[in-house]
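Structure below; questions to follow.
Partial complex: the chains shown occupy the same locations as in the complete assembly.
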Amino acid sequence: MTAMTADHTAFARNQWYVAAWSSEVGRELLGRTVLGEPLALYRTQAGEPVVLADRCVHRRYPLSASGLDGDRVVCGYHGFTYDTTGTCVYVPGQKRVPRTARVSSYPVAEVDAMVWVWIGDPELADADVIPRAPHLAEDGWVTVRGMEPIDADYGLLVDNLMDLSHETYLHGGYIGTPEVAETPITTEVDEAAGIVRVSRHMADAECPPFYARSTGIEGRIQRLQDIEYHAPCLYLLHSRISPSGADSPVFRTEITYAITPSAPGKVYDFWAVSRNFAVDDHEVTVFLRDFNHTVVMQDVDALNLLQRSLNTEPAGYQELSINIDTGGLAARRILAKLAAG
Amino acid sequence: MTAMTADHTAFARNQWYVAAWSSEVGRELLGRTVLGEPLALYRTQAGEPVVLADRCVHRRYPLSASGLDGDRVVCGYHGFTYDTTGTCVYVPGQKRVPRTARVSSYPVAEVDAMVWVWIGDPELADADVIPRAPHLAEDGWVTVRGMEPIDADYGLLVDNLMDLSHETYLHGGYIGTPEVAETPITTEVDEAAGIVRVSRHMADAECPPFYARSTGIEGRIQRLQDIEYHAPCLYLLHSRISPSGADSPVFRTEITYAITPSAPGKVYDFWAVSRNFAVDDHEVTVFLRDFNHTVVMQDVDALNLLQRSLNTEPAGYQELSINIDTGGLAARRILAKLAAG
């Protein structure tokens, strides 16, 4: 048994995190909190994403409750106005703008239809290290997506995603079948790169509704689940499905999560399902969007409940880990190392 | 004046408490928290009540959000499966079940249509000492019942029930009349047995609607209230009503409360009204159920309000006790002794 000793999983600051889907960032200010830092996001007229600290220098009113004037943010309380670098360029009632008047701006990168932000030391921000999920933006793929805030430690969401045996119980009748819980996993850990891979290959399994209705397969399937977690934020589940039997076509589905700690005990759950088959079938798109939202909400409800339960536990409560937790425990070790710096 | 010094009334652990009405415990898991301990209750296929700790050993998911497979509990998150003793008999993805995998099971006894649980040292659990309320289950009696959770210290509910003078003010027009507040009480305390008796005998009193509509009495009544409180949990109010005048028939009503501390500042208020007259009159049953529920909710609202008010008071606030509080103060002393002991 191992004891959870911290109140919450420590934050790794010098890392890239998804603050929003690209489609969420536009010409209205969007408020998000990442690693406890309140952020205001918007897009310039030229289309560039901007991330500023979400607190006016004057009286700390949230800029996300404000408006845009061209590429500038005009505070909704007293009109302090900021350019894209966070420099204050106008204050009411006087000509002189105090030299110290500025809010932080954060390094930002738009990659694979996600807006990534860097909260730590800006000198260390290198967008080239952002892990990739090209299927989210490439031609030939269709993606449904959403974001759900969860009132739970972000470590609980990492746990949840690293161990898919829960599909059988929490998502039975949706994406889970008995074989998921029964089939052993293999785990590969690259501590240096901060990557954990967990694979579960089911040679002959029931086809859950998620795949039956999107692929049209009737009968049993070969089902391959290959998780590739790039700590701390990006989680990819490479899913391959084919009808049981030789020489069958393979259906690839890419399930993507971005796991962004919002504040202690709060996490943003960005989710997406991408496919490169039946791309013109609108019915399949609608089905996957609604169905996967339902599945995500099962996780959201369970993690909210779990966190409320943990909040009533005495400090240092016990857990009991088994083989299925190998990937999750490796992820915890890597997160602790990243947080320690 | 006496000062309340503790934040909340201390819990007496080595005692029996009502966790549920028998009718609440069946083939779906029921979550309750008693003395701060989260519990999952269910009934085996053979009808035996089972009480397990409500936290899976794996990641502490509440078992009460889980399902049953025969007599076993299957955790709703990853499928860890427990038998009625709390021993884990299945885990996903591997054959071997860790030897240490078990959750606590609690001594349980089903007496008088109530499921009693023992939270303290199981060696000391003796079901023979459970105080009795036979009218709740015996032939010849009809009972209406319910349970209301209150966000208040359980001592406030004990106070409330030990001093019925509040009927005149809080329940005026329902069960209260001027005579209740005006008539002095007699109090008898058996500290060794942990029993407090408070009696108020009104020789000539108004008949409140509660009794007028259930008995059909018109005009004034003799009204006898005999409280018998078995600390900490069981409260019996033996009520006898008869029309004023000699040789009148006596109507007996047994009002039962089980007062179960759920957590600091939270209490379960189990209530029941039993009668051995008009037992086949469904209208009387419906009337008493609805009417008494209304009366209970007056208490619930008042105690929620009182606790919210007390929460804003500085520590060590003053109370002023008078004769009517004799029973309640005796109850407090006994509860303190039970908690210490």
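Points worth noting:
Letters A and B mark the chains as written, and numbering starts fresh at 1 in each.
To be clear about the criterion, a residue touches a chain if its C-beta (ideal position, glycine included) is under 8 Å from a C-beta of that chain, and two chains touch if they have at least 3 such contacts.
Every value quoted in this text rests on a predicted model; they were computed, and no experiment measured them.
Sequence-identical chains make up the whole complex; the displayed set comprises 2, and the total in this structure is 3 copies.
Convention: only the chains that are shown with their structure count from here on.
Averaging C-alpha coordinates per chain places the centre of subunit A 46 Å away from that of subunit B. Contact residues on subunit B toward subunit A in their complex (touch as defined above): 33, 36, 38, 54-55, 57-62, 65, 74-79, 91-94, 98, 100-101, 263.
By the touch criterion given at the top, residues 1, 159, 163, 165-166, 168-170, 181-185, 302, 305-306, 309-310, 312-313, 317-324 of subunit A touch subunit B in their complex.
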